[in-house]
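Note sheet for the following structure.
One protein chain is absent from this view; the other protein chains keep their places.
Letters are used for the chains, namely A and B, taken in the order the chains are written, and counting of residues starts over at 1 for each.
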Amino acid sequence: MPPEIRVEGLSVWYDRHHALKQVSLEVAPGEVLALIGPSGCGKSTFLRTLNRLLEEGGRARISGRVFLGDADIYDAAADIPDLRRRVGMVFQAPNPFPFSIFDNVAYGPRLQGVTDRQALRRIVERSLQQAALWDEVRGKLRRSALTLSGGQQQRLCIARALAVEPEVLLMDEPTASLDPMSTTKIEELVAALRGRYTIVMVTHNLRQAARISDRTAFFAEGTLIEVGPTRQMFTAPLDPRTEQYLTGRYES
Amino acid sequence: MKRGMVWHRVAAVLFAIAAAGFALILGSVLWAGLPDLTWHFLASWPNERTGGGGILPELINTGVMVGLTLVITAPLGLAVAVYRREYRMRRAATLNHLRATLLSAPTIVVGLVVYRVAVGWWHWPVSLLTGCLALAVINWPFMVTVAGEALEGVPQGYREASLALGASRWQTIRRVVIPASLAQLVEGLGMAAARLAGESAALIVTAGVNVSRHWSFWAPGETLAVHIWYIRTEGLVLNRDAAAAATGVTLMVLIAVVLWLSRRIARWLE
Partner (left out) sequence: MRDWTHGGLARGLLAATALIFLVAGLGLVAALFLGAWRFLGEPSALSNLFGDFWDPLRNRYGVLPFIVGSVVVTLGALVMAVPLALGVAVTLAEQRTAGMKDFAVRALTVLTAVPSVIFGWWGLQMVVPWVRARVGGPGFSLLAAGIVLALMVLPTFSLFFFQSLERVPQSLREGSAALGATPDQTLWRVAFRAAMPGLTNGLLVGVARALGETMAVQMVIGGQTALPSSLTSPGATLTTQIITDMTVFPPGTRGHAVLDIMALLLMLGMYVLVRLAERWGSVS
């Protein structure tokens, strides 16, 4: 059973800019939570606090607490690489390494010291199957990942994330740079993964959020405006700003 | 503390060693050279027998030879680069291999050939002008390279926009491409000047290791860099370390000023 995520009073500053203001939120085990909101509202920043990737940039200051299961991931003793193994991430633009398809998927397991070829092969095959890419790349695993199409690359990145057997999957607008066909495939994939992973997904596409998420959170200007079941959110939002945004009249 | 930073620490240590090495080199040159770097040193003639004394003619020779070489090779280099980049040239790959090979050719090899051709066949004396010829051969491929990079930096859209307005290829080059790459060209020119001012191997055999009482293009034209080598390895003067170092400081200041100036001009052009 995947863990739940509990965020308490999370704030982020970039230099002076207060990018995320006192966000508190819970994600239930195995659900798909969609994050929506206008550009620059802090939803991507929020996503990147969940695997502490925000700190790689170096400029951000973070306060508040984030629990993954029972453990506070911002605890001083927390092991960041181990956290990121448990929390996989898929990025806005596909970012396969310029290696072979096999090496891309095997990258995570190899980091953890798996060297046995048979074991690696099993992991790669299973991950590619989970990411619905296996049928398209079977027998071509030695080819460079850069020869794949954009949609295939993104599914490869999902396979790469799944290969380390995470419990949570973070997706940062995973279909933003893809064509409609590829987008549909990714959406079907997310639907298939629901329940096995706790999924948090940023999206600009409101209909996508409506299609695949269990609950939706609406951010604006660094604040969490409201969060609730997707169906209710899209039919009867509680906050007038949410309604304005959903009907395309929101101005920040 | 983050885990898995061992190699980053090793890198930081290596960085510190490298920085210390360069501090040691530059520091020791400054330390040994600054006390001897007087107005008199810069403005007087060297002593013919011992190699000591001032460096005025070397200073002049360096300026004249570098300047003359750049005046000759800058347009030639730009021309080759323009033809290669802007026109559909046959044998472009051959030209590129030749350019890259000549660019990395040891300068002493250039000196060897110029010595044979200019001194041996044409009976030029070992002189300032022969040295300029050697510098020109050294610098031409460098100018082709920096000009090529500058042209490469001009967005293709500029060319297409100009051609779409009915400009000819040559008009596009003259009015759009070269003006747009001017800043980078100037910076490349500065790098070339710095490179040439520091050249010594080819000049020792083509321009000579002494200076004449009567300055002329056909008289031996020792440069600052050659002077450093000469007094430090062949000189008889007592304080030859310090004199060489003082010359070295002069040369490095000259190079730094040239690089700084070219960058300022490039900035201004941008």
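By definition in this document, contacts are C-beta pairs under 8 Å (C-beta built on N, C-alpha and C of every residue); 3 or more make two chains touch, one makes a residue touch a chain.
Quick caveat: nothing in here was measured; it's all calculated off a predicted structure.
Checked against the hidden chain, the listed residues B:10, B:43, B:71 or B:165 yield one contact partner: B:10. Only one residue from B:42, B:191 or B:265 touches the chain missing from this view: B:191.
Although one chain is not drawn, its touching partners on chain A can still be listed: residues 51, 53, 56-59, 81-85, 88-89, 91, 93, 95-99, 107-108, 110-112, 157, 160-161, 164. Residues 2-8, 10-15, 17-19, 21-22, 24-26, 28-29, 32, 76, 79-80, 82-84, 87, 89, 91, 94-95, 97-102, 104-113, 115-117, 119-120, 137, 140-141, 144, 168-171, 173-174, 191, 194-195, 197-201, 204-205, 225-226, 228-229, 232-233, 241, 244-245, 248, 251-252, 255-256, 259, 263 are the ones on chain B that touch the missing chain.
The rule we apply is simple: only the chains that are shown with their structure count from here on.
For the pair chain A and chain B, the distance between mean C-alpha positions equals 53 Å. Residues of chain B that touch chain A in their complex: 2-4. The touching residues of chain A, when paired with chain B in their complex, are 79-81.
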